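First the structure, then my questions, so here it is.
FYI, not all chains are in this one, though none of them got moved.
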Amino acid sequence: MAEKDKLSIVLFSGEMDKALAAFMLATTGASMGMEVKIFFTFWGLNVIKRNEGSIRSRGLMRKMLNIINRGGSKRLKISKFHMFGLGTWMIKRLMKDINMLSVEEFIKLSHEMGVKLIPCSTSCGLMGVDQDAFRPEVEPLAGAAYFLAEASTSKVSLFI
Amino acid sequence: MAEKDKLSIVLFSGEMDKALAAFMLATTGASMGMEVKIFFTFWGLNVIKRNEGSIRSRGLMRKMLNIINRGGSKRLKISKFHMFGLGTWMIKRLMKDINMLSVEEFIKLSHEMGVKLIPCSTSCGLMGVDQDAFRPEVEPLAGAAYFLAEASTSKVSLFI
């Protein structure tokens, strides 16, 4: 029967270090032949927002939120020692030094390897953004039921 | 034999956004016919503490802790952009705007749908609280061994 092994990840966090952990696992899984899906929810949506242009959203409060919480793979911060950007800059330098991919590069590689990048529809509703807020590599929105159905048939499910 | 699919969640965090993620998954799982349990541990205990009255606890230090760390579904803060309450207030407004349930409502709905809300006994010992600190919807305390036994027979287990 040899069904393909599946790996399902929820990325709730919008921090650079947690995004790196998610993509490291996702691309490793894909290279091992696993079928990999990442569900981006809440702050995690920031990871897959477009880097360019402004993000359209409905209503004044959501417009404000999407300015404060702009997102985009190139704007993510580390969860500790951000230190007004110094810590994040330092970690990025160290990553380059060992030839680790940036989040931007990981997104592209994941997509090429067939990893599905899926935004959570409820979170999108809450934040007032739609498909247009996201990069072209991103799949159509899906809900929690879709995630649970996937996770139920996955060998590994993780909440990051 | 068509055993019921199970979903087991540890909620370690006491933040509003993570609690919402946990209840969103829990209620979705229940609506799909899954048997769902949430184990509240450490800061997560705050989510299911009573909103009213003071929390009794043993010893001066635990009394202090339970004042600083009062808890209750209506006192939870978001993990980012709390901004002295402004960010949390804003997210609550946005939630209402799209008819998303509050944590308070999610707890009641989960309970009605048969989701089991279980406080971790070791965390309760540490924080010096007992069953009396919790809402009526909450099950008796249980330990890590109970969680692992449940998780071992669950299709999906998540640590939030």
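To keep things simple, chains are lettered A and B as they appear, and every chain counts its residues starting from 1.
Heads up, the rule we're going with is that a residue touches a chain if its C-beta (ideal position, glycine included) is under 8 Å from a C-beta of that chain, and two chains touch if they have at least 3 such contacts.
What you see is a predicted model, and the numbers here were worked out from it, not measured in a lab.
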Q) How many copies make up the whole complex, given 2 shown? A) 3
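Rule of thumb we're sticking to: only the chains that are shown with their structure count from here on.
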Q | Separation of mean Cα positions, subunit B and subunit A [Å, integer] | A | 25
Q | Parts of subunit A lying in touch with subunit B, wherever the complex brings them together | A | 10, 12, 14, 41-43, 59, 61-62, 64-65, 68-69, 122, 125-128, 143-145, 147-149, 151-154, 157-159
Q | Residues of subunit B that touch subunit A when the two form their complex | A | 5, 7, 17-18, 20-21, 24-25, 28-29, 31-32, 34, 79-81, 90-91, 93-95, 97-98, 100, 155-160
